[in-house]
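What you see is the complex with one protein chain gone and the rest in place.
When the chains are written out, they are named A and B in that same order, and each has its own residue count from 1.
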Amino acid sequence: MSEQPRRTVDELAARVGGRVIGDGTTVIGWVNSLETADEGEIAYVEDEKLFEAAKSSRASCVIVPVAAAIDSPCRIEVAKPKLAFALVAEVLHPQKRRDPLIDATAVIAQTADIALTAFVGPHVAVGEHSRVGVGTQILAGVSLGDNVVVGSECVIHPNVVIYDNVTVGDRVILHAGVVIGADGFGYVRDQQSHHKFPQIGTVIIEDDVELGANTCVDRGALGRTRIGRGTKLDNLVHVGHNCDIGERVVIAGQTGISGSVIIEDDCIIGGQVGFGDHIRVQSGAVIGSKAGVLPGKIVRPGVWWGIPIQPLDEYKRLNAHVGRLPRMRQELKELLERVQKLESALQKGE
Amino acid sequence: MSEQPRRTVDELAARVGGRVIGDGTTVIGWVNSLETADEGEIAYVEDEKLFEAAKSSRASCVIVPVAAAIDSPCRIEVAKPKLAFALVAEVLHPQKRRDPLIDATAVIAQTADIALTAFVGPHVAVGEHSRVGVGTQILAGVSLGDNVVVGSECVIHPNVVIYDNVTVGDRVILHAGVVIGADGFGYVRDQQSHHKFPQIGTVIIEDDVELGANTCVDRGALGRTRIGRGTKLDNLVHVGHNCDIGERVVIAGQTGISGSVIIEDDCIIGGQVGFGDHIRVQSGAVIGSKAGVLPGKIVRPGVWWGIPIQPLDEYKRLNAHVGRLPRMRQELKELLERVQKLESALQKGE
Partner (left out) sequence: MSEQPRRTVDELAARVGGRVIGDGTTVIGWVNSLETADEGEIAYVEDEKLFEAAKSSRASCVIVPVAAAIDSPCRIEVAKPKLAFALVAEVLHPQKRRDPLIDATAVIAQTADIALTAFVGPHVAVGEHSRVGVGTQILAGVSLGDNVVVGSECVIHPNVVIYDNVTVGDRVILHAGVVIGADGFGYVRDQQSHHKFPQIGTVIIEDDVELGANTCVDRGALGRTRIGRGTKLDNLVHVGHNCDIGERVVIAGQTGISGSVIIEDDCIIGGQVGFGDHIRVQSGAVIGSKAGVLPGKIVRPGVWWGIPIQPLDEYKRLNAHVGRLPRMRQELKELLERVQKLESALQKGE
C-alpha cells in the first residue's frame, strides 16, 4: 500500500486549470464534503444554495465556481467545480496499487501468460491460454476460464467470474461477483423439452468500462456481446446475449436488457429499466428508471418514461389526466343530471 | 456438528411464557408445519381457518392461541403462537456452530487479528489489519479486504466479499455472494468521458443485520453507508452509496435504492421497489412491492403504492377509475347523443 499523496493548492489548481485565491502553498491530503471537511482537506461547491455552507466549511481549500460570492480564505475558481473535484480526487486518492505478485495459492494454467507487473491474489484460477496485462490486479477468488484476455491496468475485484474466450480491454474495473460470458437465455422447444439454442459466441468489454457488483453480461449466442469504451454499469445489471452497448453509456442498478439490444453511444439509462429484445436505443436517448421498452422498439433521442415508454412530457400529461379521473367522473355525473333535467323540461314543454 | 437439541413441552412453554395443556414431559426435537409434523415434533396455529387442521395434526404438541377451541391432547397456549413458534425454533434449531479453526488453505495477512474461537473456512482471504470477532464463522471463499472489522458471533456465508475499511457488527448474517463496500455509482462527465466521483467512504453494518444472497451495499462516496441494527434485507437488493437505513427495517427482494436515501427505523419495504436518490422515508412508512419513489421525495408514515407512489387508498381509487374507463367512454358517447337530440329538438322548437 502506497503512502497517501499530498499536493499544494497551487499544484491542484494547475491540474484542473483553476485560479487560486489565497495561499497556494497550503498542503492538501484528502477530499471531503463541505460539512465534514477539516484542515488539510479540500471540498467543492457548485450549487448556489450551498454557498453559505461553503463559507462556514472548515476545509483548507474550496473549489468554487468562477466569480462566486464566496469569501473563503483559500479557494480555487473553475468553470465546473464538481468535475474539478473529481479530477483532484484522482490525484489525491488514486486507485490502490499492489506490488507484482502471483499468490502461492493461485492456480494458473501452464499456457497462461501473466504480465510480470500484474498482481494475482489468493485462490485465483486462470485457464489455458489466458492472458493478463501489465499492472492489472486480479483479486482473491477470481476465476478466468480458457482463452480469456484481460488488458492492462485493470482491477478485477474478488470472486469475479469470466468464462472462456472473453476479452476485456485496458483500465477496466469489474466489481466483486461480476459474471461475464455465461450462456445467453435461448431455447427451442420441442414436444418434450427445451433445447439450448447454441451459446457459442463471446463477449468484448472495451477499455475504461466499469461494471458494478454482481452484474452479469451473457456471451453472444453466435456472435458477440459488446460493452463499449468508457461505459459504466451499476450493480446487479443484466445484459443478455448479443447486446451491443456503445461508448460512454451509463446504466443504473438492476436494469435488465434482453438479447440483441443495441444501445448507442452516450445514452443514459435509469435503474430497474426493462428492455425486450431487438431494441435500438439511439444515441442521446435518456430512459427514466423503471421504464419498460417493448421488443423491437426504436427509441429516438429525447427523454423517455413509463411502461411502455413514452416521451416524458406525454407521460406526465397522461399521468395528470389519470389523477383527475375522479373529478372527471364527477363532472360526467353532474352533466348527466343536467341533461336529464333538460330532457324533462323539454318534454314538459312539448 | 452438534447434536440436535431436544426439549420437553414444559421447557419450551417456559421459554415462550405459555401454558401447557396435556403432558408437559413430552419430548420435542423438531419444529414443523401442522400438515407435515409427526411424533416428536411441534407445530403452531394462529389463523382460525386452520383450527381444524390443528386438530388433525400428528404433531406431538401444537402452539395455539389462548382459549382457542382446539382439543389437541398436548398444546401450549400463548398470546402470539407464530412468535412463540419462532422462539421455540431458536432453541431446537440453533444456528450451526463450527469448532474454532483456521483452514490451512486460508490466506490471512500477518497483521490481521482472528479471534481464537472464530472459524475460518477453506479458501478465505483476509487482508491487512482486518479483525474477526469471537465465535464468528467465515465460510469458504469469503474475501475480506484490508482494515475490515467483523464482530462476534457472525456468520459470513461462502463467497461473500467485503471491501477495505468496512465495519460489520455482532451477530450479523451475510448470505452467500453478498458484496459490501463496492464503489458507489457516481461519475462526472466532461467532453470525452466519465470521471469517477470519489468513492472513498465506508460502510457500517450494525448488529443483528441479515443480508440476503447476492445483495450489494455500496460504500459511501465521501461519508458512509449504514445499515442499522436489526435490519433485514432479502436477496439481490441494491443499496447505493451514502444510504442510511435505520433499525429494524425490512426490505424484500430485488429492491433498489439509489444514493443518499434515508429510510428511518421500522419501515417495511416490498420487493422490486425503486428509490431515486435523496429520498427520506419516515419511520413507520410501508411501501408496497414494485413501487417507484421519485428523487428527493419525503415519504410520510402510512401505506404507499404505485409508480410514482401514492397512498394505497388513492392508488386503489385511481386504479378502479382506470378500470371503469371503457364504461365512462360509453357514457360520454351516449350523453353526447342525448345532447345532440336536445339541440335538434330545441332548434326545431325555435
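Points worth noting:
To be clear about the criterion, a residue touches a chain if its C-beta (ideal position, glycine included) is under 8 Å from a C-beta of that chain, and two chains touch if they have at least 3 such contacts.
Computed from a prediction, not measured in an experiment: that's the story for all the values here.
Only one of B:105, B:152, B:193 or B:283 touches the chain withheld from this view, namely B:105.
Within the full complex, the residue among A:65, A:141 or A:246 touching the omitted chain is A:141.
Within the complete assembly, B:122 is the residue of B:24, B:100, B:122 or B:295 that touches the hidden chain.
Screening B:61, B:76 or B:252 for touch with the missing chain picks out B:252.
The missing chain, though absent from the display, is touched by one residue of B:69, B:298 or B:325; that residue is B:325.
Against the chain not shown here, chain B presents residues 1, 31-33, 36, 80, 82-83, 85-87, 89-90, 93, 96, 103, 105, 121-123, 139-141, 157-159, 173, 175-177, 208, 210, 212-214, 230, 232, 234-236, 248, 250, 252-254, 271-272, 289-290, 322-323, 325-326, 328-329, 332, 335-336, 339, 342-343, 346, 349.
What chain A contributes to its contact with the hidden chain is residues 105, 107, 123, 125, 128, 141, 143, 146, 159, 161, 163-164, 177, 179, 182-183, 185, 187-190, 193-198, 200, 214, 216, 218, 222-223, 236, 238, 240, 254, 256, 258, 272, 274, 276, 292, 307, 317-318, 321-322, 324-325, 328, 331-332, 335, 338-339, 342, 345-346, 349.
Definition applied: only the chains that are shown with their structure count from here on.
Chain A and chain B have Cα centroids lying 26 Å from one another.
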